[in-house]
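All protein chains but one are shown in place.
Labels run A and B following the written order; every chain starts at residue 1.
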Amino acid sequence: MITRRKLFSGAAALIGASSLARRIAGGAQLMTSPSPGATNYHPVVTPNGTTLPWVMKGSVKEFHLIAEPVKREFAPGMMVNCWGYNGQTPGPTIEAVEGDRVRILVTNKLAEPTSVHWHGILTPNGMDGVGGLTQKHIPPGATYAYEFTLRQNGVQMYHPHSDEMVQMAMGMEGFFVIHPRDGYPAPVDRHFLIFLQEWAIEPGTFTPNPNVMVDCNIFTFNSRVWPGTDPLIVRQSDRVRVGFANLSMDGHPIHFHGHRWWLVETDGGPIPKTAWVPQTTIDVPPGTTRTVEFVADNPGDWPLHCHKNHHAMNAMSHAISNLIGVNQKEVAQKLGKLVPGYMAMGETGMHEMSEMSGMSGPRNTLPMMSGTGPFGPIAMGGMFTILKVREGITTYDDPGWYQHPPGSVAGPAAT
Amino acid sequence: MITRRKLFSGAAALIGASSLARRIAGGAQLMTSPSPGATNYHPVVTPNGTTLPWVMKGSVKEFHLIAEPVKREFAPGMMVNCWGYNGQTPGPTIEAVEGDRVRILVTNKLAEPTSVHWHGILTPNGMDGVGGLTQKHIPPGATYAYEFTLRQNGVQMYHPHSDEMVQMAMGMEGFFVIHPRDGYPAPVDRHFLIFLQEWAIEPGTFTPNPNVMVDCNIFTFNSRVWPGTDPLIVRQSDRVRVGFANLSMDGHPIHFHGHRWWLVETDGGPIPKTAWVPQTTIDVPPGTTRTVEFVADNPGDWPLHCHKNHHAMNAMSHAISNLIGVNQKEVAQKLGKLVPGYMAMGETGMHEMSEMSGMSGPRNTLPMMSGTGPFGPIAMGGMFTILKVREGITTYDDPGWYQHPPGSVAGPAAT
Partner (left out) sequence: MITRRKLFSGAAALIGASSLARRIAGGAQLMTSPSPGATNYHPVVTPNGTTLPWVMKGSVKEFHLIAEPVKREFAPGMMVNCWGYNGQTPGPTIEAVEGDRVRILVTNKLAEPTSVHWHGILTPNGMDGVGGLTQKHIPPGATYAYEFTLRQNGVQMYHPHSDEMVQMAMGMEGFFVIHPRDGYPAPVDRHFLIFLQEWAIEPGTFTPNPNVMVDCNIFTFNSRVWPGTDPLIVRQSDRVRVGFANLSMDGHPIHFHGHRWWLVETDGGPIPKTAWVPQTTIDVPPGTTRTVEFVADNPGDWPLHCHKNHHAMNAMSHAISNLIGVNQKEVAQKLGKLVPGYMAMGETGMHEMSEMSGMSGPRNTLPMMSGTGPFGPIAMGGMFTILKVREGITTYDDPGWYQHPPGSVAGPAAT
């Protein structure tokens, strides 16, 4: 049986790793004003995203969110007309410390009213951001101010509570991280944040359709799909937190390879240690955050992906005819000329798809199963990224593919 | 980090609140015979529902359920042909105490056989209610008797185990609450029960379609939609339990604003305190109950809703064309005259929908996004209600909208 002691062994040796993380993360801090709160944390990393700068106004940290239409490249060749904040979807991550007094200005540059709800944060009722119930909707062109004191810690979210079904389906959402005033129970070296998202974007079109309820076709990490997702780089023995958030219609069970972790936090805050459960796949229900923690003790390149198999693939029409066992190459070539958007699946499975010539997908769709790894094609294309665990690295720049020790890779059996 | 001690501080001051709850809840007890069991509990409240009276027959509490077709108003203007119990869906709540001997008579006034399964309750095999396996199906017109001793406590369910896919999709289900013989670990002032339900009712029709598996379009709390859902009224500092049950095809993640709570119970019974997890959104899987507990320490009007965004909206066809970015007002008016049931979405989002003239929905559908709050329209219409936390109230009657302290509401930023 794995015990916390065993899983987290090596914690004492992390001081070096911590200072490495601190040194590297220093760059992120340069874009922000000095924090009046605790400093015993490493700034979070939002892969393919950014952290929102603030300014001090007296004793208040002031942030400024701008709700607006956003063009987002989900992958090379696929641009999407989204809505978001400050030119981004998800919006920039708000990062603060327990005890901080924060003011968030929200400017509405959409063509319809909006509001911002601070999901999971214990605010006074008038700051809860529910349009019509706790405040007036923010009209187009206006700037509203929210102000409250952070009396908790954890990974939370912000999102509209005004025409929310549409506005969230268009990409309006972001992280709101509150670090504990007294530091984490064990120092965290790397702290990543990934927003899980679903979109209904008909092949050949550019705008998500918020009316679709159960048959979305694009699934993203921070509005990107693999191989366009930033890898998560950690040093061997780093203590790592990964926080997930989900405002889509489906739960997303995110599987880590090569490591087991503990579920340490929800949007309700830190979980007491007696209630920690070890897992390798964290199911993140809609309307929640989940944070997992582990020590990266297993070097290599490890997939980290949604385990709903379609969600790690993407961009496929779910109404394709089933052609397993049917010889279709000639058919596909002919159909491809007649129907520009025609997509086929292979007679023997999907592997052969890339071999089909004379076929091209509709415009503005994702290349399917397009990534390539050190050993050939990696047949994925959606909610998928790679956790790279390396011994002795001195920066968190991408170290390239893992170099396996000789004889440690599965291959042809000796005969 | 939030601790149980911190979250539940103020418990010592609840004596007054408890006696208030007891006084008010006394009305509910008048409709029932005196309980031979423990009395150190407050009767549960089933919003928009009722509790089933019983009679004592010797040392046995005897209840009587009548399975029958039921007409239920989901919202003004929308009546649905359901099946339920005693004229209701969900059926009336059965409330008893650990150690009670209970007898439940079940009369079948449906046109087909039925049975009743006591979901989660540890009965002898012959009382388990599985038609064909543990008993004969109850034929139309017959009355069967179930009798067993309650040797556990918790929030459970009753539902048919006979043509169950159809009978549950039509609304046959109810709560079965068993209070602990020795009282709750901490006295509970308010105890609410909400059944989570999905329905497939094609716009313009009146009868749920049980064949629909994944694309339901109506989502209800106790067979009602907001703004027709009763608010949950609590006094500040009340210790509150909310029990949820779900027999639909989807999990429903129910989010509370303004409070964090602990998951304290499932249909398997009370969770030992070391395993309690704090959350703000409780995902309730199909075939389960979940009970959360918190002290209502944050005054105001707080939404409590399913966080699958479509489920808090309702009554929308999921096949509507995506018109974001398309000027459609003229089109909508013309189409509305040709196609009576035509529903459009707005060019800039959904907010503008209420402005469109010349359009009317199909008969017997819900008004969408129809509720209005103190600050304007609240764009919701499904699994949504409001938790009203008030200081110093002396009844649990609806106190109206919350009056915010001056200066505590988000508004235009100072320039």
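The working rule: a contact is a pair of C-beta atoms (placed from the backbone, for glycine too) under 8 Å apart; a residue touches a chain by one contact, two chains touch by 3 or more.
Everything numeric in this text was worked out from a predicted model, so none of it was measured.
J.: Among B:Thr207, B:Thr372 or B:Thr395, exactly one should touch the missing chain; which is it?
T.: If we include the chain that is not displayed, B:Thr207 is the one touching it.
J.: In the whole complex, not just what's shown, which of B:Gly129, B:Gly174, B:Gly228 or B:Gly300 touches the removed chain?
T.: The one listed residue touching the chain not shown is B:Gly129.
J.: Of A:Pro113, A:Gly243, A:Gly287 or A:Gly300, which one is in contact with the hidden chain?
T.: A:Gly300
J.: From the listed residues B:Tyr144, B:Tyr158 or B:Tyr402, report the one that touches the chain absent from this view.
T.: B:Tyr144
J.: Among A:Gly49, A:Gly251 or A:Pro286, exactly one should touch the missing chain; which is it?
T.: Selected residue, touching the omitted chain: A:Gly251.
J.: Where the complex has a chain not shown, which of B:Asp163, B:Asp189, B:Asp230 or B:Asp301 is the residue touching it?
T.: Candidates B:Asp163, B:Asp189, B:Asp230 or B:Asp301; residue touching the omitted chain: B:Asp163.
J.: Identify the residues of chain A touching the omitted chain, counting contacts across the whole complex.
T.: On the side of chain A, residues 1-4, 214-215, 251, 253, 255, 257-261, 274-281, 283, 298-303, 306-310, 312-313, 316-322, 324-325, 345-352, 371-379, 386, 402, 404-405, 408-415 touch the unshown chain.
J.: With the missing chain put back, which residues of chain B would touch it? List them for me.
T.: On the chain B side, contact with the omitted chain comes from 81, 105, 110-113, 115, 117, 119-120, 122-137, 142-146, 152-153, 161-170, 180, 185, 202, 205, 207-214, 247, 249, 251, 266-272, 274-275, 285-288.
The criterion applied here is as follows: only the chains that are shown with their structure count from here on.
J.: From the mean C-alpha coordinate of chain A to that of chain B, what's the distance rounded to whole Å?
T.: So the centre of chain A lies 32 Å away from the centre of chain B.
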